[in-house]
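The complex appears here minus one protein chain, its other protein chains still in place.
Right, subunit A next:
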Amino acid sequence: MRKKGIVLLIIVMTQILTGCWSRVEVNDLSIVTATALDKIEGGKIRLTLQIAVPRMLGQVGSGGGGGGGRGSGGEKKSTVTVSENGETVLDAFRRLQEKLPRKLFFSHSRIIIIGEQLARDGVSPVLDFFSRYREARLHSYILFTKGEASDILNIPPKWEKISSEEIREEEKSHIGVSIYLVDFLDMLLTDGVEPIAALVEPKSTEVKKKSDSESGQSPPESEKSVVIAGAAVFRKDKLIGWMNGKEARGALWLRNELKQAVITVTIPEEMGNGKVSAKLLKGESKFKPILKNNKLIMKVEIRAQDDLYENSSKLDLNKPDAIKYVQKKLEEDIEKRIQIVLDKTQKQFKSDVFGFGTAVYRTYPKAWKKKFKDRWDQEFPELEVKIAAHVRVVRTGLTNKSITLEDKEFIK
């Protein structure tokens, strides 16, 4: 009994002997909320980190708690941006740590922004750190920007306490391209698909007023906020071009990642003259590669369900014929949008960001290996793509006829 007890005691003690070696109090952490990477002259890497200052974060509204002695000095920023140059990311990271009193803590960095220069030269070297380092999250959004990435981190937040949180929320809404680091790496490593990621830009949230544009003043930097403005298109790990917002959304259609969309079509004079807007309820795209007589044709089928929410035309949506007409119009619009982005990627970028190659591989694995795998770069720009959209308008909102139809005499 006693012997057993001693043995047990020793076992328990050895467990405790490891001690508290990884113990860190929250007060001793620099919580990194966003990471930005740029390439500077001489090929060095500049690592810019946005670090939360908890002192400035807590107790919003509770005047007594934070106001008294601690929150003096008026308004202060809730984040601090720090940066350092280095040969590699870890090198810069080490140098940065030397300057900071608290331990850098990476696990909550959910945003990685990479500048244009670094992206054009290839991102693989820096991404290796993020896939290797224990604290880095693969589930952080990867974003690219025109110009310097570190500038993005300095834009003050409008709604959230921290600007990186705003970017993350924007990404989460899936209106623009939203790619996790893990997805990016996946696309990088998979045959038959090239990486694509979101493009962020500082933009004014307000549309320019006439007076502003006349005087030539652009709104001050603090008025701007970070907006997902399009997409960055890659070939292998090198950036080759940008898509604007509209093109990026066309790419989302093709990548089957679209969650929210509004389609507006113009109804011509003879059918009622006006515009109809529909909101996407459910959208789905399917690739059907067809290999016939040694010629590859890619059929893209798009199925969408829409809610019709705005109708300023004279179409009577009570009538099935009218609905059918609108559906046809919507289909045309979708096809047109997709054709635009398809042309751009095939002709200009020559980069298969949609994963057509993967679809071919899945359908014709043998042919892919034999014929297409090695020369897909040449094959893709020449690929014949047939787009077929099928739209179903499910609902027409709370009214059927447009109010301008029914109450003509009252309005105007």
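A few notes on this one:
Everything below uses one rule, namely that a residue touches a chain if its C-beta (ideal position, glycine included) is under 8 Å from a C-beta of that chain, and two chains touch if they have at least 3 such contacts; residues count from 1.
Everything below uses one rule, namely that contacts and distances are computed from a predicted model.
Chain not shown in the complex: UniProt lists it as "Spore germination protein", one of "Urease accessory protein UreF", "NADH-quinone oxidoreductase subunit I", "Spore germination protein" or "DNA-binding protein". Considering the whole complex, the residue from A:L29, A:L100 or A:L281 that touches the absent chain is A:L29. In the complete complex, the residue from A:R55, A:R132, A:K246 or A:K319 that touches the missing chain is A:R55. Taking the whole complex into account, subunit A touches the unshown chain at residues 1-2, 5, 8-9, 15-16, 18-20, 22-27, 29, 31, 33, 52, 54-59, 64-65, 70, 105, 107-108, 110, 135, 137, 161-162, 165.
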